[in-house]
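Structure first, commentary second.
Missing here is one protein chain; the remaining ones are kept as they sit in the complex.
Right after this comes chain A.
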Amino acid sequence: MSAPALTPVARPVAAAEVLSIRGLRKTYAERTVLEGVDLGVAAGELVALLGANGSGKSTVLKCVVGLAQADGGTVSIAGADERPGAAMVFQQIHLVRRRSVLDNVCAGALGRLSLRRSWSTSAFPRALREESMACLDRVGLADRAHDRAGRLSGGQQQRVAIARALCQRAPVLLADEPVSALDPEAAEQVMELLRRLADDGIAVAAVLHQPDLARRHADRLVGLQQGRIVFSGSPEEIAEDEVRALYTTGGAR
């Protein structure tokens, strides 16, 4: 990954920035949802995106992966010019439930496979299966490779979705409320996993609705209110009141 040549001394974090969002604007039919969002995520960093429902968190992530088209601003991902540079996991997980865990993980690689090597699961190259097993091992589910994805618990399914994202080999991992549908134990496991992946050098941005989880696992808390970033700093730098204000003062529209 070649990081953009910025000023490495003054802002060490910005120097290693992998995902750079600058002045992102998005309007849905007359309604401005994002009013110039700047956000950078460095390799090895876990950023927690906080904000009330409707504040625009999902829209930011969707603009990065192309599920929504931004009306202004730029999104750039270092070292990913042609292939998809960001992978994404969702609150609703979105696995193909009737397929095996391993087949679901392999599907993360579809973007770099020709149709001849991917028209059916039996056409997947052996190297891909082995890479997918390694991804499953990283999320601790190698022993469930041949189970149907739909048979796993919610927390396990979310980890399979993360393994599928890993198989995409993207330098950036986005997670939209990855633990909102999980019990506290499973949520903790998923957060620990995201933390480990960040420590391994992936740039991770996760939308969270649990400030305590965010404080414990994230390097940086970013607060979004009505389409604007209102704070950004380490958990020590951001006061609890500041976080609480996201949800109480004009958060909901």
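For the reader, a short list of remarks on this structure follows.
Throughout what follows, a contact is a pair of C-beta atoms (placed from the backbone, for glycine too) under 8 Å apart; a residue touches a chain by one contact, two chains touch by 3 or more; residues count from 1.
Methods note: contacts and distances are computed from a predicted model.
The chain absent from the displayed complex carries the UniProt protein name "Phosphonate ABC transporter, permease protein PhnE", chosen from "succinate dehydrogenase", "Phosphonate ABC transporter, permease protein PhnE", "Glutamate synthase (NADPH), homotetrameric" or "TatD DNase family protein". Listed residues A:Gln168, A:Gln189 or A:Gln226: the one in touch with the omitted chain is A:Gln168.
The chain that is not drawn here is touched, among residues A:Ala87, A:Leu208 or A:Leu221, by A:Ala87. Touching the omitted chain from chain A are residues 65-67, 83-84, 86-90, 92-99, 103, 107-113, 115, 118-121, 161, 164-165, 168.
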